[in-house]
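Below: the structure, in structure tokens.
One protein chain is absent from this view; the other protein chains keep their places.
When the chains are written out, they are named A and B in that same order, and each has its own residue count from 1.
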Amino acid sequence: MRRVFAFLLSLGLMTAGSLPAQTNHLDLKGKQIKLAILGVAGWLPSKLPSDMFPEFAKYAKEKYGYDVTCTYADAPFGALFQKAAASLATKSNEYSLIVSDSQWLGAFTEPGWIVKLDPIIKSDPVLSKLQWYNPVLETSYMEYPDNSGQHVALPQETDVEALFVRKDLFQDPKEREAYKQLTGNDLPQTFEDWEKVDFDEFAKISKFFTRPDKNLYGTVFQHSKEYDFQSMYVYPFMWSMGGEFWDPKTHDTEGYLDTDINAKAMEYQKTFVQYEPPGALNYGIAENIDAFTQGKTATSIMWAAVGLAMITDQNRDKVMVVPPPGIKQADGTIKRLYCIGGQAWVVNNYATPEQKQAIFDFLKWWYLPETQLEFAKKGGNPAVKEVLEDPSFDAINPWNRAMKYMIPFNRDFYHSPKYAELLAIQQEAFCSYVTGAMNDPMKALHWAAARQQQVFHDLGDTKKKANPAYLKLQLN
Amino acid sequence: MNEQKAVASRHWKSTLYYTVLWVIVLIYFFPVLWIILSAFKTKNELLATPPVWFFRPTLENFIGLFHRDNFWPTFFNSLTISLSSVGIAIVVSFLAAYALSRFKIVGSDFILFLILSIRMVPGAAVVVPVYLMYAALGWKDSFWPMTFFYAMFSIPFSLWILKGFMDGVSVRFDETGLANNASRFHIIFKVILPQVKPGLIAAFVFNMIFVWNEFLFNFILGGKQTTMIPTLLVSDSVHEGGVDWTFVASLGAIYLVPPVVALYFFQKYLLVGMTFGTVRGEV
Partner (left out) sequence: MRRIENSKLYPWLLLTPTLIFFAIWNIVPLFWMVGMSFYNYSLNLGRPPRFVGFDNYTDYLDSVDVWLAMSRTFTFVIFSVGLTTLFGGILGVLFWRSTKMPGRRLALTLLFSPMILTPAAIGTFFRLNYDPTFGIFGYFTRLFTGHTLDYLGTEGWAFIALLAVDVWMWTPFMLLITLAALGSVPSAELEAAEVDRLSIWRRFRYVILPHARFIIMLGIILRTIDAFKVTDLVYQLTRGGPGGTTEVIGVMIYRKAFDALTMGWTSGLAVITLLTAIAFTAIFLYILNLQKRRRALK
């Protein structure tokens, strides 16, 4: 009896505690709400929310008294924006909650397709108190336009590139000895060793492990023209060497993207192709995972988000995850500046008020520390400060430490509504160069920068017109 | 004795001839066969290098496919949308074909030309304006707009085939009917219709195959409620850690069966179908 009383009391307290939150709260009691999440296909962190949704349904039934169900639809990275945009442009509420890559925020916000979150966050005691692990997560996953302080999305999955290493190869005494003989250096063993590895050293290591006769290669990147794959593996070279991709104030690209530093970075990145498996020039995420998990490469630079796919039952004891290489600066320090991955939640503006209410209830549940920890245990990467700083967090997944280490060394590129065109242009140029269709990196950069300049000019972001001579260039 | 030899040699020659033809056929069909075989393999067998030629067929992939919650709705969509759109198209174009074949209509050649030209344009060029219209009217992802769109797309084809067949039916039939005081309605449906049955079948089968196969318009104009098999095949093919080849192979195999069976039974209409009814004859 006493227990029942205690239960009732706590229930009462809970309701009392959540009362202020309910000022704007529609009363959904007894209603049936149907939600639909649209996520990235083949991307575990996008699917986890819908897998975990039944728990929220139970929670919503208990706490708010309504029934909620959720369907899940997905599309591959290269087609997801199309699918979402083609639906949202018709003012459809087909998908109520959409997983958005960070670059898409502008394209979703400008036409008014998604809910602007500031009023909701401010008036909500739970959401307004949420703290994120690092400011870069806020600028990448929440803010549009850049530096405006306007929030249009919430972090769904934190993601950075990490280096997945075949520990068994690196720890093999014979390999260590042979490498020492060859280069005079030690093969890196620990997390701390890898912190000190720059791309020059990484090249030596990759060359050392490249043994085509044994079907083993040094490393594997992604060079596919699809979506942003090659860009994500060129930017770290460019940025860590001090290059830029635009002027953040004027949005000019000419003179920022087509610089000697960036041309050198492209040349440097291309030298790694010889240490990658044949066919790597067409690799995307899936192929990279297959190559690494089937033991074809000694290392792989890969997104932390697919950690579970990279670490399988067969290679579980043989893999460690460490910070990826950087560029040694003049003062001897190593600079790492990578391009952030990861996705945000955006809320469909055409969802019914009831659906929106349920979505925000869901999001509040999503950011509960218990939920976020559960998400991490299932392979997801949360963004909530409290969860990432939890002492148990590093041990949950093998890549967690490397991910946390790398977050501050990441930044995002444009969130412009024209991102798709901008990206397609540079993908074309970067891929033409790396695949050998043309061999002048500077020409590829002029080609891309001028076309991007034209896009920003047409958009009205900048007054400076593209260089007509560069617009006439042909890639191949 | 010599004659016997000649017969034997002719027999031997024709056996060789037919064997060569069959070998060509099998080599040609190999890529399709490979897909069908793949549907009965496990993922490891499917991706094995060197390829696995002999294996114990498994039905796992199909069982997995049937248990996906989006398979049956998609299959059902494919079936209902293609049947109803082609049904509508045939009725509509049958009437129009009669009008164009029997009456001197001003600009009928121009109408036929315009209608056919729709089918000559790259799909991507057609889908853009139609999408803009659907977006403005709120027609995306609903059953009837999707069905009517495919009906429209099936009309040119059916119209050309049926008009071709109707031109082949003598006007005498109509005249006799009219002389006997039969109504036009009676003539169209009771006299002409039975005589153009092959045309109707050809038009029906070919448009069915077309709608069953269509991807681009379904992908852009459709949505959750109206997804059809090719769209599912393309959009659901990615899976954790790569392409879900067992899914692709098993759904592909299931999708392959109806058109190939139709091709077997309606082979004599193939030529009519593939040339908009402008060439008739069997092969």
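One rule holds for everything that comes next: a contact is a pair of C-beta atoms (placed from the backbone, for glycine too) under 8 Å apart; a residue touches a chain by one contact, two chains touch by 3 or more.
Note that the structure is a prediction, hence the values are computed from the model and not measured.
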Which listed residue (A:Pro135, A:Gly279, A:Pro369 or A:Pro408) would be found touching the missing chain in the intact complex?
A:Gly279
Only one of A:Pro54, A:Gly112 or A:Pro248 touches the unshown chain, namely A:Gly112
Residue of B:Pro57, B:Gly123, B:Gly138 or B:Pro194 touching the missing chain in the full complex
B:Gly123
For chain B, residues in touch with the removed chain
14, 17-18, 20-22, 24-26, 28-29, 31-32, 34-35, 46-47, 49-51, 91-93, 95-96, 98-100, 102-103, 105, 111, 113-118, 120-133, 148-149, 151-152, 155, 159, 183-185, 209, 212-216, 220, 230-231, 233-234, 237, 243, 245, 248, 252, 255-256, 259-260, 263-264, 267, 270-271, 274-276, 278-279, 281-283
Positions on chain A contacted by the hidden chain, ascending
78, 81-82, 85-86, 89, 107-108, 110-113, 224-226, 278-279, 281-282, 290, 417-418, 420-421, 424, 428, 431-432, 435-437, 458-459, 471-476
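Everything that follows uses one rule, which is that only the chains that are shown with their structure count from here on.
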Express in whole angstrom the distance between the two chain centres, defined as the mean CA positions of chain A and chain B.
42
Write out the stretch or stretches of chain B touching chain A in their complex.
131, 134-135, 138, 140-141, 220, 223-224, 235-236, 238-243
Residue positions on chain A within touch of chain B in the complex are 36, 41-44, 47, 71, 73-76, 79, 83, 86-87, 89-92, 94, 286-287, 289-290, 293, 306, 308-309
